[in-house]
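Every protein chain of the complex appears in place save one, which is left out.
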Amino acid sequence: MRIPCPHCGDRSHDEFSYGGAADRRRPTTADFGPEWLDYVYLRDNPAGLHRELWYHGSGCRCWLIVERNTLSHAITAVHAVLPASSPAMEDA
Amino acid sequence: MSGDCFSIFTLLRQAWTGQGGLKPMWREPEPKSAYDAVIVGGGGHGLATAYYLAKEHGMSNIAVLEKGWIGSGNVGRNTTIVRSNYLLPGNIPFYEHSLKLWEGLEQEINYNAMVSQRGVINLFHSDAQRDDHVRRGNAMRLHGVDAVLLDREGVRQRAPFLDFDHARFPIHGGLLQPRGGTVRHDAVAWGYARAADRRGVDIVQNCAVTGIRVEAGRVIGVETSRGLIRAPRVGLACAGNSSRVAAMAGLRLPIESHVLTAFVSEALKPLINTVITFGAGHFYISQSDKGGLVFGASIDGYNSYAQRGNLPTIEDSCEEAMALIPALGRLRLLRHWSGIMDMSMDGSPIIDRTPIAGLYLNAGWCIGGFKATPASGWCFAHLIARDTPHPVAAAYRLDRFATGHLLDEAGTGADVTMH
Partner (left out) sequence: MTGDQTYRRADGGAIDRSRPLSFQFDGRRYRGYQGDTLAAALLANGVRLVGRSFKYHRPRGILSAGPEEPNALVELRGGARREPNSRATVAELFDGLEARSQNRFPSLSFDVLALNGLLAPLFAAGFYYKTFMWPAAFWEKLYEPLIRRAAGLGRASGLPDPDRYEKATAFCDLLVIGAGPAGLAAALVAGRSGLRVILAEQDFALGGRLLSDRRWIDGRPAIDWVAGVVDELGTMTDVRVLTRTSVIGAYDSGTYAAVERVADHLAEPPPFQPRQRLWRIVARRSVLAAGAIERPLVFGDNDRPGVMLAGAVRGYLNRFAVRPGARAVVFANNDEGARTVADLAAAGVAVAALVDPRPEAAAETRRIVEAAGARLLRGAQVVRARGGTRLTAVELAGVAPGSGIDPVIPCDLLAMSGGWNPTVQLTSHHGGKPVWDATIAGFVPGTVPPGMVVVGAAAGHFILADDLAQGAQAGAAAAQALGVTAAPVPGFSADPETAAILPLWRVPGARGKSFIDFQNDVAVSDVALAEREGFRAVEHLKRYTTLGMATDQGKTANVNGLAVMAELTARSISETGTTTARPPFTPTALGALAGHHRGPDFRPTRLTPGHDWAAEQGARFIEAGAWMRAQAFPQAGDADLQATIDREVLAVRQAVGLCDVTTLGKIDLQGPDVAEFLDRIYINGWKTLAVGRVRYGVMLREDGFVQDDGTTARLGPDHYLMTTTTANAGSVFRHLEFCHQVLWPDLDLRFISVTEQWAQYALAGPRARDVLAGIVDPGFDLDNAAFPHLAATETRVCDGVPARLFRISFSGELAYEIAVPARYGDALARRLMRQGADHGITPYGLEALNILRLEKGHVAGAELNGQTTARDLGFERMMSTRKDYIGRVMARRPALLAPDRPCLVGLRPVAATATLSGGAHLIARGAVANAAADQGHVTSVGASATLGHWIGLGLLANGRARWGEIVRAVDPLRGQDTEVEIVSPLFYDPEGKRLHA
């Protein structure tokens, strides 16, 4: 499987490491509750389109959001978590 | 002896009569409109559950619903290893119960699943790893489970073909469970199916569950490709598809489905007489009775329902094979195949009630579900029949992620790619 990294181009997936479902938001609540259980442990785990995180550790070191079909492994979109305009990217 | 009980005598008679008298191993019944309980998933766990429900709990008006052919999932796609060499007190009694059931299985169901207790050796490659294995072996011993510490020479005696001379990660020794071993995987599904069928269980193939019907917080049945089937109790044993089926009841699970690849070589005369795991990787190997070397390593490490893996993992697995046994170089890989693993977030399974009354969940087996088959069926049957967990599976609760009573054998946390 090859992931088209927006910075590095098309690369074998073993340059990346996997970070699981992308659309989890870290709760801001200070005490344990269902939202924390949800965030840390529960997953939609869909059969089909999956938005997920990949870290290009052997490349640009950016976390990417990859839209990939878990039935076909087809990748339909990739973009970096950080927009190019973010402070952390300005001199990348 | 009855005509459908295998014995030497029936076999000889069959041989002389051209096998004409043998009956189907299981009927092909039309599903009834209602049962006392329905098991979703005709894999090893589902079939074992049905068998024990009938045998131990007297529930024979039950059905196993399988969307394809029975045994088409992970029970027929694994590396056939059975063992109970676990660390945590929540796990050891369960897997030991399973191993004991394996030990009596063939006589119990009158089917030779080739349970072969040839020993399982977990190699270690550093002092720290040795201490980890000793901790685990001692935990086993304290639970009354067999475990033996091998030094390097002890390993060499049992497996002289390992790389003792030029290894990147030298073998320091191993933790041996003599009662561990292998089982002919397909035969487990067929044996349980046959035995359950004989007790009146309807095994319905090509029957996909498309919905779970719930009324007032209680399950009342399942919708299937062959119509509505009512049942006051529904047990889900859907392995890699657990999340998809649970979602039909509105449940989100602490599970990701990942791809794991297994490998078999061409058939060879006996070379490896035990099961060996590599501590400097995640590799395990044994040799089937037919002669093929059966091995596997890690999951690919991404969500997948595709039942196929990718080249980096395949290369990595073969690299581990060669690092451990340099004599494998000229032997040939015959086939690799992949299954969908229901990776739970702490690496241990779930056998529990759900928030929906009458709906029971058996899932989260990660890459180790095969060895659990008998105990999983035993405990799930107990749960479904009595609505209360079996003592040896009491730790496999769904709420442990909320309470923190995790069963994290590897200490890797909620990252299933690390289990």
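Lettered A and B in written order, each chain numbered from 1.
Note that in this section a contact is a pair of C-beta atoms (placed from the backbone, for glycine too) under 8 Å apart; a residue touches a chain by one contact, two chains touch by 3 or more.
Bear in mind the structure is a predicted one, so any value in this text is a computation, not a measurement.
Put simply, the hidden chain is in touch with A, B once you look at the whole complex.
Among B:K32, B:R218, B:R335 or B:R386, only B:R335 touches the chain left out of the display. Shown as candidates are B:G44, B:G76, B:G240 or B:P389; the residue that touches the absent chain is B:G76.
By the touch definition given at the top, chain A reaches the unshown chain through residues 1-2, 10, 12, 17, 19, 26-27, 29-32, 36, 39-40, 53, 55, 57, 61-63, 72-75, 80-82, 86-88. The chain not shown here touches chain B at positions 6-8, 11-12, 15-16, 18-20, 22-26, 28, 68-69, 71-72, 76, 89, 92-93, 104, 106-107, 110-118, 125-128, 130-139, 141-144, 147-149, 161, 163, 166-170, 175, 184, 186-187, 190-191, 205, 265-271, 280, 287, 289-291, 306-308, 310-311, 314-315, 318-323, 326-337, 400, 402-406, 408, 410-414.
The working rule: only the chains that are shown with their structure count from here on.
Put simply, the C-alpha centre of chain A and that of chain B have 31 angstrom between them. Listing the residues of chain B that touch chain A in their complex gives 241, 243-244, 247, 252-257, 301-306, 310, 312, 345, 401-402, 414-417. For chain A in complex with chain B, the residues that touch the partner chain are 1, 12-14, 17-18, 20-21, 32, 37-38, 40-47, 50, 52, 68, 70-73.
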